[in-house]
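One structure is given below, encoded as structure tokens.
Apart from one protein chain that is not included, each protein chain of the complex appears where it belongs.
Letters are used for the chains, namely A and B, taken in the order the chains are written, and counting of residues starts over at 1 for each.
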Amino acid sequence: METVTLTIDGKPVTVEKGKSVLEAVIQSGGHVPYYCYHPGLGVDGSCRVCIVKIEKMPKLQTSCSTPCGEGMVVTTNSPEVEAARASVFEFLLVNHPLDCPVCDKGGECPLQDFSYSYGPERSRMAFERRTFDGEGVKADIDFGPTLMLNRNRCILCTRCVRFMKEVDGDAQIGITNRGVHSEISTFEEKGVVSLLSGNLMDVCPVGALTTRDYRFKSRPWDNPNAVDTICTLCEKGCNTTAWIKAKPEWAKGTQLIRTTPRLNEDINSYWMCDIGRFDYHWIEGDRRINQAHMNGNVTSWEDALVSVKDAVDAVGGATHAQFLVSGHASLEELFIIKQFAGNTGGVTFSWRHRVKPQPADTKFKIPAVDAPNLHGAKDLGFNTATSGVANISALQSAVDAGMVKLLYVLDPGPDGTLGDVEWVIAARKAGKIKTLIVQAVLHSALTAAADILLPGCAFVEKDATYTNMTGHVQGAARVITAPGEAVEDWQILSKLSVVFGVNVTYSSSAAVRVAIAQALGANPAYAGLATMTFSRPMSAKSWLQASNPSERWKWDFMFQDLPPIKFGDDFGPTPRANVIPMKEVK
Amino acid sequence: MEPILTKYVKQPGGASLDFYMKVGGYEGLRKSLGMTPDQVVDVVKQSGLRGRGGAGFPTGMKWQFVDKKSPKPKYICCNADESEPGTFKDHVLMERNPHLLFEGCLIACHAIGAKVAYIYIRGEFYHVQQVLERELAKARAAGLVGKNIMGTGFDCDIFVHRGAGAYEAGEETALIESLEGKKAQPRLKPPFPAVAGLYDCPTAVNNVETLCNVPFIITEGAEAFAKLGPEKNGGPKLYCISGHVKNPGVYETSMHTTLRELIYDPKFGGGIRGGHQLKCVIPGGSSVPVLLPEQLDIPASFDGVASAGSMLGSAGLIVMDETTCMVWAAQNLLYFYKHESCGKCTPCREGGDWLHKLLMKIERGDGEMRDLDLLLSVANNIAGKTLCAFGDAAATPVLTTIKTFRAEYEAHIREGRCTLPASWRASHPVLAAH
Partner (left out) sequence: MSFHPLMEYGAGHHQSARVLPEEGPAFQFTAANLAKLEEICTRYPAERRKSAIIAALYLAQGQQGYITLSAMRAVAAAIRCSTAEVEDIVYFYTMFYTRPMGKHIVMVCRTLSCALAGAERVTETLSKELGLRPGETDANREFSLLEVECLGACDRAPVVGVNDDWHECQQPEAAKALIDGLRAAGAGSLTGCHLKVAGE
């Protein structure tokens, strides 16, 4: 790697050649504000707040657009730079409404944070603010199925415009009019219709774009804890962060409050799709299976497990039992099944295949296969027929022929992840299947038809590992506890293993992973599996600083101390090691 | 000095190809095609020709910077988006001497290795576009534009691209954006157009008058061109004189000529009309500082005007007599800048509007004394912080008029009315159109 060394505020900094001064500042832990710059988008240079002094250049330069040069001397905090920056902040706030108390972004808003640190003390603008669409609540308008837009808050950084153009591939957002009348718009005010629309909320540095899903539900200080995890709704395996709302037991609402993407350059970059972002309500929804059921009635775990053994015995042994496994089963679960698969009638995989409507030249392709672990199943030696579409015809004809007396369905995923199951329900009703055992998380027509129903855990309720479509082995962490008597799926399978002829005993899911790593030792992708660690709920500041340096600044401000007392009790500047002190700008 | 570029503008039929050929047209092109591109660039460099669009950057250097080793095609973009208030010289050249421009474009293409030149003409110049298209077709038919020009094997085409009403398109990178079918908003530099301009290819953007000077340099030589004017300010120069003079118009002369001569000499502006006195002059289009009557005895050259603390810019002299209220004039110009701001970068977008509001407040008679310092502060905060030079241009009318005519602003504020309500101004403030 070719490098260049430059001096930033007196400290030598060495960065990769071609990086901008702003990237060098970020890399070296310096503090320079920015709005139009986003590491995942092209450089625009329009907001002008990242200006710094570079020796030998007559004017102040925007650091986002200036490539690092060998021996460059950069100053980010001289009085000249600070005064210039403050003046740009004054311009940014000339027409920005001060509705932070009711704004969804309040508390995690770069405009708010940086204005405190770098902006002028007060505005000298005495004229009425420019408004679009009206003021207050009226200014919030529909912006497609997932978003709301408040043009008054917009600072025209054009991140959303560039996201749609560069990443989504369908330039739906434009800016109509020009100069001071510029406004973000879509053709016919139709809003953004895209499966990547949620990312626009992430890139928006103010509260102009908010998601319908998260709006008014919580404030940043209400959900100070978050967990690094992954999304398992398709085979892409986007790295995400699950946010947990701190609330008393008796309070209404859910704990899981939102999901945001987390940088992983190999997999999802800075983005995730709307399905992963918004389709989490089922986890804490009313349709969760909280207890074991037998013939539609609640029962105890002991009775349920005994009845599974009885059912297997009744059909003449494990060889008459077939397994129908969803692509949502984790490596741990599959590894246990693998150990007794030889004793049973066989294991068939099923999943949903949905081609997602996306522009042809999108940079973020959402796979059609809605299963996180097909690659893992293949690595474990299962025949998953990875042509994209599940092939369950052999099982179907066996069922039709009455050859399958007992069907065990394992599906820890949300609705529909098993693909079409009507034929299973019909076969059970027709008596072609004698006993239907379902281990799942959501009540559905299939679980209603089940003779024995075992409550498993959703992907955010267990530490489990998955291998995505490109062979990355990743862990989804336990973010919240499972509801009722639901038990981690590997434990259920482990307890039932005796029934299928093998006595599998592991002390923990970690022990299962050690065993998998041993079994798949030849595959380098699984080398880290034995020692894989999982995130635990912790202060968002720590994880985001570590995981996403580009967005680090938010957390410098948001979580500088908890409980959130920002400026001490005298409202004066409180010097802290990693907090930018407030300065009076002359 | 005998006019060179505008010699035949009043000649009936002077714009036609036949006439142009009769007076030695396209000889510069013929001669340049016998030279290597580097030789052409060298001659232009030696001539000291400086860009006539406003910045006065040496044209030869601009051509030399074009990345000739790049495997991509090269382009010449002729900046005919003449929108600077008080400037109308390119208008005359294109309308009355279009073949001179074509010849200049072709030589420039030869010099940088381009096969295509685009003439970006502002949308309002529809009638000029018609002239250009008509004459271009004739030149093409005569084998002067297109394939195998003059039988030398040199292929080069010229196309006219019409804009649609945006002052900002006159900025070279915004012009390129507009040519690419986007909004006329400036790009970040670097990369400079010479490296990645139109369609990300090496590009030189030259003003109409600049290119029109090139044929003369080729035929008569660098020295003949340079010695027409003061050192580093060689060649003929077109001056646009408008405002309160007796004879407004476009005048071609050398840059030895002083500003006073341009305004008062009967050959040029002919003095202030109606027996009035000169109050001040904006010497280079609306974006430069004003000069007072006592500052006019300087050559109207790039360096001469700069030494007086202003800029030659586009050489559009806007002359104002003593009936002109400077608060009103600043307000008029800030409306222009506010209206034409592309809205891309923050200081210009928000600051221009703020300045105009403050000026309107004073103009209406609601001003307060502290508004003057606020005006200066806001204007200074815009200057130097924007993506392109537009921000500086928008700040200049405010900074220069307050600096020079502060007493007038104070009287305005003190009396709560315009102290100079000239008879040629509206009886009521005209309602804003947009």
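As a convention for this text, a residue touches a chain if its C-beta (ideal position, glycine included) is under 8 Å from a C-beta of that chain, and two chains touch if they have at least 3 such contacts.
As the structure is a computational prediction, the values presented were derived from the model and not from experiment.
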>> By the document's own contact criterion, which visible chains does the hidden chain reach in the full complex?
In response: A, B
> Of B:Gly123, B:Gly146 or B:Pro191, which sits in contact with the chain we cannot see?
Replying inline: B:Gly123
> Hey, which of B:Val66, B:Leu132 or B:Ala166 is the one touching the hidden chain?
Replying inline: B:Ala166
> Thinking of the whole complex, not just what is shown, which of A:Glu55, A:Asp133, A:Glu166 or A:Asp400 touches the missing chain?
Replying inline: A:Asp133
>> Of the residues B:Val214, B:Leu296, B:Ala329 or B:Ile413, I need the one that contacts the missing chain.
In response: B:Ala329
> Who touches the missing chain here, B:Tyr20, B:Trp63, B:Phe88 or B:Phe302?
Replying inline: B:Phe88
> So that we can see where the missing chain sits, which residues of chain A does it touch?
Replying inline: 132-134, 138, 140-142, 144-146, 148-149, 170-178, 183, 185-189, 193, 195, 212-213, 274-275, 278-279, 281, 357
>> By the contact criterion defined above, which parts of chain B meet the unshown chain? Give residue numbers in ascending order.
In response: 9-14, 73, 82-88, 90-92, 95-96, 122-128, 157, 159, 161-167, 178-184, 199, 240-244, 248-250, 282, 286, 316, 318, 320, 324, 329, 332-333, 335-336, 339-340, 342, 424-428, 430-434
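Here is the rule we go by: only the chains that are shown with their structure count from here on.
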> How many angstrom lie between the CA centroids of chain A and chain B, rounded to a whole number?
Replying inline: 53
> Given the complex with chain A, which residues does chain B contribute to the contact?
Replying inline: 166, 183, 188, 190, 338-347, 349-354, 357, 374, 377-378, 381-382, 384-387
> Along chain A, where are the residues that touch chain B in the complex?
Replying inline: 43-49, 51, 59-60, 62, 65, 67, 84, 87-88, 90-92, 94-95, 124-125, 127, 130, 155-156, 175, 177-182
